[in-house]
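Right, I'll just put the structure down here and ask away after.
Removed from the display is one protein chain of the complex; every other protein chain stays in position.
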Amino acid sequence: MSLIQQRLQELDISIPPAPKPVAAYIPAVRSGSLIFVAGQVPFQDGELMAKGSVPSDVGVEKAREAAAQCALNALAAVAGILDGNLDRITRILRLVVYVSSDADFYDQSQVANGASELMQKIFGDAGLHARSAVGSVSLPLDATVLVEMTLEAE
Amino acid sequence: MSLIQQRLQELDISIPPAPKPVAAYIPAVRSGSLIFVAGQVPFQDGELMAKGSVPSDVGVEKAREAAAQCALNALAAVAGILDGNLDRITRILRLVVYVSSDADFYDQSQVANGASELMQKIFGDAGLHARSAVGSVSLPLDATVLVEMTLEAE
Partner (left out) sequence: MSLIQQRLQELDISIPPAPKPVAAYIPAVRSGSLIFVAGQVPFQDGELMAKGSVPSDVGVEKAREAAAQCALNALAAVAGILDGNLDRITRILRLVVYVSSDADFYDQSQVANGASELMQKIFGDAGLHARSAVGSVSLPLDATVLVEMTLEAE
């Protein structure tokens, strides 16, 4: 079993199946050692686990979990182009976490921590990344969070 | 005639003139095989082809066309640093499509497809990219769409 597989098992986390390519774009693209992942919303078993703005529709804690789910979906997209072997990931480089926000909500960082902390849990030091958290007036499908990930792989 | 030139002619698409560098930043920058393009708004013949939010000011179909125009303007910026030879583009890597959105508009993906589908039409498989579509409360010059592109070139 790969190291990351083992770590995921210890954490009781399973990577979802890779998202299917849609007509106009694909889940992840590689250029040299860089992998650019398409923006992920918090689909879980085929349904969005959080919809609407924080905090009027969704609380911060639920939004944090949704951010983690987005990051997990990003890893699924990466697995799809790394033959399922996440041990080939050498570094999570960058996350942008867009949070559907009420105009007076300023805790996007706390929401984004859901994604960031999960990366550190799974990858250790290689999971430490640069991050931006920003508020968005609305996101596709009324998702509460959208995460864009860039990473490095061998 | 270059392959991409020929393809553009078949599609009856012409790449606009490269945007002029402004004082403080430039249309596109190269680092190794990566090209980072400045965010493009849907200028067409010197005027924005779509202004305001979707859908209150601009319908989805018009916004889709505007997203395609943004992508075309991004290619113009790239042409400006590739001696006009778009055949040197080896891969469209990443698009971020910001859509000026009403708070209850959730079809940013449909708008972004205007840009994504155009890249696939022009570049085939090399046009398949990772993409994020997000809603924005307002964009520069009241543009309906702003597209940021990252790509790979030889």
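Labels for the chains are A and B, by order of writing; each one numbers its residues from 1.
The working rule: a residue touches a chain if its C-beta (ideal position, glycine included) is under 8 Å from a C-beta of that chain, and two chains touch if they have at least 3 such contacts.
The structure displayed is predicted, hence computed values, not measured ones.
Novice: Looking at the whole complex, which of A:12, A:47 or A:104 touches the chain that is not displayed?
Specialist: Of these options, the touching residue for the absent chain is A:104.
Novice: On chain A, what residues meet the omitted chain?
Specialist: 32-34, 91, 93-96, 101-109, 112-113, 116-117, 120, 128-137, 150, 152
Novice: Please give every residue of chain B in contact with the chain that is not shown.
Specialist: Against the missing chain, chain B presents residues 21, 23-29, 31-32, 34, 36-39, 53, 96, 98, 100, 136-142, 146, 148.
Keep in mind that, in the parts below, only the chains that are shown with their structure count from here on.
Novice: How many angstrom between the C-alpha centroids of chain B and chain A?
Specialist: Computed value for the inter-centroid distance: 25 Å.
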